[in-house]
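Let's look at subunit A:
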Amino acid sequence: MDALLRVTGLRKAYGPVEVLKGIDLSVRPGEKIALIGPSGSGKSTCLRCLNFLEKPSAGQIFLDEEEIGVRNGRPMSDRELAPQRSEMGMVFQLFNLWPHLTVTENVAIAARKVRGLPAKEARELALEMLAKVHMTHRADASPAELSGGQQQRVAIARALSQKPKLMLFDEPTSALDPELVHEVLKVIEELAAEGRTMLIVTHEIAFARDVADRVLFLDGGVIVEEGPARNVISHPREPRTQSFLKQIRH
Partner candidate 1 sequence: MPGIETLHFVLEGLLAGVGVTMLVTVCALLIGTAFGFALSLVREFTRSRLIHFSVDAYLEFFRNIPALTHLFILYFGLASIGLRLSALTAAVLGLGLIGAASTCDIFRAGFRALPRGQTEAALAAGFTPWQTIQFILMPQAMRVALPGLGNFAVQLVKDTSVVSAIAAPEIMFYARSMVTSSFQTTLIYTTAAVLYLLLSLPLMQGVRLLERHYGRTKG
Partner candidate 2 sequence: MNSFFQPFFEYANEWAPQLGEAMVNTALLSVSGFALSLVFGLLLLLAQGSDYALISRFAKLYITVVRGVPLLAVLFLIYFGLPGIGITFDAFPAAVLGLSLCFAAQVGEVLRAGLKAVPNGQREAALSVGFTPSQSFAYIVLPQVLRIVLSPMLVTFVSLLKDSSLASLITVDELVLTGRAMATEYFLPLQIYIAVGLCYFVIAWPFSLLSRRLAR
C-alpha cells in the first residue's frame, strides 16, 4: 500500500550539535507508530520536524506525496506552511491551550479562521470533537479551570477539529500527574480504534505495546531498532533497546 507519510534522510542540527542523524520512515494510512527512546534521543525533535515547527537541516518529508515545507525547491515561509500544517494535528506535552479562549473556542477557532466555517457550524464541530474526548460537560469553562488531563483532552479535540490526515502526539502524558494519565491514554486508544493514522512520542511502554502497530526506538539521533510493537518491546534485539527498556521498567 502507498505510504501516507514518507520521511527520507531527515537531519536536524543546532549549531554543531546534530540531534537527528538521518531518519527514514514510512507510515501507511491507519498505522499507529510509537516513538520511544531516552530523553535527548531526538524523538520529539523528529516529530516537530514533521510539521516544520523545527526546520530540518536536511531530508525530505512527504504527506500524500506532497513535499512538506518546500515549494519549487525553496523553503516555505510559516505563512505558506499553514495549509500543510493544518493537515497534521499536533498534541503538545504542555497542552498549549489558549488561556484567553473558552474550551469550545479553543477547539472552534481554527475551523473558523483557517477553514472559514461560519460561527455556528464551527461551534457544532467543536462540540462534536469535545464529545469524542468526553469533555462536553466543560465546554464553556476556561482552560485554567481544568485539570491537566482535561486540558490535554481538549487539546486533542482541538487537533481533531482540523480533520487531520495524521495525528502527532508529543509526549502527551509526560506533564500529567500519574492519576490523570489514564484518561488521556484512553482517549488516544479510542482514536486509534477509529483507524486514525498517528505518531506518538511516549514513555508509556505498556501503552505503546498495546496500541501501536509499530515501535521505533531512537537513540542518539538514529533509529536503532524498529518492528512490530510486541517484538520490539517484549523481545528487543539491540542491546541499547534492551538496556533502555530495562531502565524504564524499574
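Candidates were picked such that all candidates are chains of the complex that A comes from, given by their letters.
Just so we're on the same page, a contact is a pair of C-beta atoms (placed from the backbone, for glycine too) under 8 Å apart; a residue touches a chain by one contact, two chains touch by 3 or more; residues count from 1.
What you see is a predicted model; the values in this text were computed from it and never measured.
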Touch-positive candidate for subunit A in this complex, from 1 or 2: 2
Of all residues in subunit A, those that touch candidate 2 in their complex: 51, 53, 77-79, 81-83, 85-90, 92, 94, 96-100, 109-110, 113-115, 155, 158-159, 161-162
